[in-house]
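Here the complex is missing one protein chain, while the rest keep their positions.
Moving on to chain A:
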Amino acid sequence: MNKKAWIQDMKAIPFLLPFLLAYLIFTIFPIFKGLEMSLYDWNLVRKMEFVGLENYVEMVQDPNFWQTLWNTTLFVMLTTPTMVLLALGLSLLANLNTKLKTFFRGSFFIPSILSVAVISFLAIFMLQPYTGLVNTVLQSIGINAEPFWMADKGLAWVSIVVVTLWWSVGFNMILFLTSLQDIPDALYEASEIDGASRWKQFRYITLPQLIPIGRVVILLQILASYKVFAQILLITGGGPGGATRPLIQYIYEIGFTQNNLGYAATMSYALFFILLILSVIQLKNQRMEEK
């Protein structure tokens, strides 16, 4: 009996091993390696000396850590509600009863297939003072304000949020659109017989039917926004004066510019736990949806 089980195990090993190896080395091992690194003074070349919890103490007292964590949180708070509303609105447009709806869907989605390098570069040149497309269009319709989009803290945030929405709303729009198309026609027919107005249909049929997917979109968006880095680095570089610098950029700078991988690993751990908690919530929610 035991021998037979052993033969079965041997048969399964070639199937499991390739994935298991890659998973252990590149997904699981970094968690433990990160813990070790956070307990050492560790630079880009080698491990230095054991410092215990010193890196953690430094983190708690580091105003830049709190500032960049706040910036990331602010980005989450700015993008999540706007993203959900915009995705919902666009999905309603892409679900209109018209031949143009595939064109609508394609237009809303196409920015998200572009590389972050391309969309950031487009943003920089479109928002450039004096010659950028946005300011010249503002000029031509009679607004002579000449805003410096990257130099002002508020405007820099507006730029980053608008670019992020434009770039990544397509994915969420498709999730809403799929749900819209899954709403049974019978619900609308029954309410039409009862003489419900279109607004009432939207309010009492469409919206409630979209709540489950809405919850998924919100959680996915929070999770994705906490990982923000590339478009901010490329558009504002974290400026002006660090006002838009996200946590991942700070971690990168500490590790690779200031040559302190130990402290960078420590702050990564903080991010790790924030994201871990959020994904546990997200997976719990999804489990609930599936039931």
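Just a few scattered comments:
One rule holds for everything that comes next: a contact is a pair of C-beta atoms (placed from the backbone, for glycine too) under 8 Å apart; a residue touches a chain by one contact, two chains touch by 3 or more; residues count from 1.
Basically, contacts and distances are computed from a predicted model.
Within the choices "Thiosulfate oxidation carrier protein SoxY", "Acyl-CoA synthetase", "Carbohydrate ABC transporter permease" or "PQQ-dependent catabolism-associated beta-propeller protein", the name that UniProt assigns to the complex's undisplayed chain is "Carbohydrate ABC transporter permease". Take chain A: the residues that touch the chain left off the picture are 5, 8-9, 11-12, 14-16, 18-20, 22-23, 25-31, 33-34, 37, 90, 93-94, 96-98, 100-101, 103-111, 113-118, 120-122, 125-126, 130-131, 133, 136-137, 139-140, 166, 171, 174-175, 178, 185-186, 188-189, 192, 198, 213, 216, 220, 227, 229-230, 234, 248, 251-252, 255-256, 261, 264-265, 268-269, 271-272, 275-276, 279-280, 282-283, 286, 289.
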